[in-house]
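What follows is a single structure, written as structure tokens, with notes after it.
With one protein chain withheld, the remaining protein chains of the complex are depicted in position.
What follows is subunit A.
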């Protein structure tokens, strides 16, 4: 009996990638997909404004905002300088004070019991509500905005750093004690380096919080800066200027976050976990 043709082993079919229109590499896809989505939303916004004839006093189209951004660019950039400087300064101060307090709390039982519950309390309350107090106490200058930014950015640094300092393996700490290393040496060579990934996790939150603090300060003190520009433009019903200021603010916020994330990458490469 002859074997039917259909049972003879068929030539292997060419393997085709299925379910993919383009042979995207993973990275390209990860970058392109959100960009395309954002572009679609902006396109929709533009179309909506144009087709429905929405008044620019209510909602300017993205193209109108872009135009305004280019037109007022130098002026807005000038306003962005104090905002950026105060954000960076507030962030750096918060980083130093926050890690300092975390070290104190992790090293001293008294400090932990006295301070840490209060740190958690402040971390949980809406700190923005306290902003006017800072203005009353410290006036309407840079000092009060900076202090408020530090106040807001400080808590995530403390909490993240403390988690890192406390999270060091117990056996490793025992090893340090057994070779006769004192508390200071153990901090310097083991606990602090071990906490570095956590410090950066806190720093990434702190940089965005610091900017929030500065903007809120600018809203209240109404002196200069992008926060003030937004407030000013709102009082003039200049929607395009509001959106232009917000766009610039977003760009600066992203840039600062990217710098922090970059520093984190460098640190983590050194850390080698």
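Assume contacts are C-beta pairs under 8 Å (C-beta built on N, C-alpha and C of every residue); 3 or more make two chains touch, one makes a residue touch a chain; residues count from 1.
The rule we apply is simple: contacts and distances are computed from a predicted model.
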{"item": "Chain not present in the shown complex, as UniProt names it (candidates \"Fe-S cluster assembly protein SufB\", \"Alpha-D-ribose 1-methylphosphonate 5-phosphate C-P lyase\", \"Tryptophan synthase beta chain\" or \"ABC transporter ATP-binding protein\")", "value": "\"ABC transporter ATP-binding protein\""}
{"item": "Absent-chain contact - pick from A:172, A:234, A:250 or A:266", "value": "A:172"}
{"item": "Residue ranges of subunit A at the interface with the undisplayed chain", "value": "169, 171-172, 174-181, 185-186, 189-190, 193-194, 270-273"}
